[in-house]
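Supplied in structure tokens, the structure appears directly below.
One protein chain is absent from this view; the other protein chains keep their places.
Per-chain numbering from 1; labels A and B assigned in written order.
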Amino acid sequence: MAEMWINMGPQHPMTHGLWNLRVKVDGETIVDAQPEIGYLHRGIEKLCEGKSYPQIIPLADRLCYGSSLTWSHLYCMAVEDLMRVEVPERAEYIRVLTIEMQRIVSHLMWLAAYAGDLGLAAGFVYTMRDREVFLDLFQSLTGARITYNFPRIGGVAHDLPPNFERDSLRALSYFEGRLKEYEDMFEGSKIFMMRNVDVGILRKEDAINLGVTGPTLRASGVTYDLRKDVPYSVYEEMDFDVATHKDCDCYARYRVRMDEMWESCKIMRQALQKMPKGKWRIVAPRNAPVGTGLARVEDPRGEGVIYVVGDGSERPYRVKIRSPIFVTVSAAPKMLIGYKLADVVAIMGGLDMCIGETDR
Amino acid sequence: MAAAKKKDSLGLVVRPMRRTGSQVATSLFLGKPNTVLYPYQKLELPIGYRGKHIVDFKRCIGCSNCVQICPNDCMWMEKLEDPELGKIERPGVDYGRCLFCGLCVEICPTVAIHESVEFELASGERSRLKYGPKELRDDAFAGKVKEERQKRLLPILDMSKCTSCEKCAGECPEMCIAMMPIESVGRTKPEINLGRCTSCKKCEAVCPENALKMEEVYESYFEMPEPKFLLKMCTGCGACARACPADVIYMIDMPGTEKVLKDGKKGKPKKRAVFILEKCVGCGKCFRACKFEALEWPGVRK
Partner (left out) sequence: MNLFEFCYGIIHWLVDLVNHLWYWLGDLLPWWFGDFFDAVGDFAASQGHLSVMTILLEVVVVVVIALINVLNFLWIFRKFMARMFDFYGPYYVGYRIGGWLQNLADGIKLFVKEIIVPAKADKMGYLLAPVIFVGSSILILATIPFSVDFGVSTNKSGDYVPAGALFALAAFAIAPFSILLAGWASNNKYTLIGGMRSAAQMMSYEIPLLMTVASVFLLAGSFGFVDIVNAQHDMWFGIPLFIGFIVFLVCLAAEVEIIPFDLPEAEAELVEGWTTEYGGMRFGLFYMTTTVRSYAGGALATALFLGGWQGPSLIPDEIWFLIKAYIVFVVFQWMTWSLPRVRVDQILGLGWKRLLPLAIINLMIAVALKSMGWF
């Protein structure tokens, strides 16, 4: 059969989000690939220039709606760097607790979409059902389920509700049992392994040269995690390992994310244990000084950076957002060429694309 | 924790099917499925859930802080006539644009607006999504919701009764009250440092004119901006005092500024505005009302 260009997207069940992937196939083998993004551009960086600092927090939530707490927390960290504000310690521990819970939620959603794409409908439903347990915890803490609007400049919005510790420990022990079941159901299924092993290989040098970060980089054997290498918040006091894997294929990326979920459970338990008493929020100044603020955070998808420029008024002069998936998408052709058309789903699903942060 | 890849052939079919088979047995025989038969059964939502707003008309002072902080411009102030409260301005919400972010709840100085658990707000037409203040009114919600903001008992000054006798400054055990002179008036007014106040109520007891009253004030986590007053531009028109919702501004006579009229009598003295900034909620209405540029608002360049 002759070579032809196929458009996967922008309206497609596989692409989680709104982007286009053009692949050139020769029969079933992929010969070339061109991702096209920009369909979900909402002008968030420009919108930020017209809003005051507290008003941007709900907007930052909607950057990546899959893991919204990470982005609003990152924005608050950047503004606190600009305004030179010290966050109380209880607020830092609450932030770490909620960020790790958000990481679990985001990875569960990735797992659901991944299993659903591969045809395993049972995997989709079970992971979504267990995600509800954590969303209920978030609901009792912040009042919303997906876009929480929880971090504030100078701390967090609410204190932990009563019985939160008991409920989260119960949720964690339930969840760790289910994680074991998922490993059994996914890795014990030979068909799943056949679809994932030796598919979509991204070598270590290519990963570093293309600027890929996050689980994709760690699945290629590079031990680089911002929580350990450039620690922020109270991560220095938490005891956890960085999950890496030496095969560079889709199975390695799956394995790295499962290990990250185990580590997040560990960190959550430690945060609940070590939480000090005290204030959870301080009054932050309304006007920012003239200057800049920068913050980097380990998003479930990679490294996110926000750079804020203040000009003395209550609105920022410029907010610049660096998204990890923007870089990983450009690395996609390296991973796709030479594999079959049916592997596109496994490979692109393994990258955990969230187009909200890519297009901003 | 990388597990070894299992390569046995039981994994082709048997192991996953065992998992789903046990799930079928559980949801058929050992209990009910996980879902809720909406709309015949409803979920129980926790009390902090952010849904439809409720406004307590009695607590609200009409300062429009909520309207200003809304990220998406969803709210507006509506002028109403209430039989008990007279001519008031209360907020309405457009749920077609509302993010349910809860910022309006946090910035309200008197905890007059809250988000309830009601979430069934869908309707067939966009115009019906605009909920005016009357539809949001619930004057007794304070007993039903969890209040998180701390409140303190603080002395609030009523300048119309103050005679500058300076007894409160002498009585306060923490030395929170300082008598500051009011420019061109020749009197002093007490300025209270609310951060040090321990609510001992001694100043209220000693004031002979009952100008200091202890009231419950809610703590605010947002820094409220305060206006800066320029005396030489003030004409004493009183527009700022009429616009202020929180009773911060008092127009006081400046003695020695009476004009001599044509028939020899003395006219009324000029007035100037006096600010009791402890009560200020940072709404900015005075700044917008003043037409003579006598007020400066932080962050706004001239």
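Heads up, the rule we're going with is that a contact is a pair of C-beta atoms (placed from the backbone, for glycine too) under 8 Å apart; a residue touches a chain by one contact, two chains touch by 3 or more.
Note that the coordinates shown come from a computational prediction; the quantities given were computed from them, not determined experimentally.
Peer 1: With the missing chain put back, one of A:93, A:175 or A:192 would touch it. Which one?
Peer 2: In the full complex, the listed residue that touches the missing chain is A:192.
Peer 1: Hey, which of A:18, A:78 or A:118 is the one touching the hidden chain?
Peer 2: The missing chain is touched by A:118.
Peer 1: Mind pulling the chain B residues that touch the left-out chain?
Peer 2: Here the touching residues of chain B are 13, 16-17, 19-21, 23-24, 26-28, 33-35, 37.
Peer 1: Please identify, in ascending order, the residues of chain A that touch the omitted chain?
Peer 2: These residues touch the chain not displayed: 1, 4, 6, 8, 12-14, 28, 115-123, 125-126, 129, 189, 191-192, 194-195, 340-345.
The rule we apply is simple: only the chains that are shown with their structure count from here on.
Peer 1: Counting in whole Å, what is the centre-to-centre distance of chain A and chain B, each centre being its mean C-alpha position?
Peer 2: Their C-alpha centroids are separated by 35 Å.
Peer 1: Which residues of chain A touch chain B once you look at their complex with the stated criterion?
Peer 2: Residue list for chain A touching chain B: 51-52, 54-59, 120, 122, 126, 129, 132, 139-144, 147, 149, 152, 154, 157-159, 161, 181, 183-185, 187-191, 193, 197, 243, 245, 251, 255, 259, 262, 281-287, 312-314.
Peer 1: Touching residues of chain B toward chain A in the complex: what are they?
Peer 2: 1-3, 5-9, 11-12, 15-16, 19-20, 23, 34, 45-46, 48-50, 69-71, 99-103, 106, 115, 148, 220-225, 298-301
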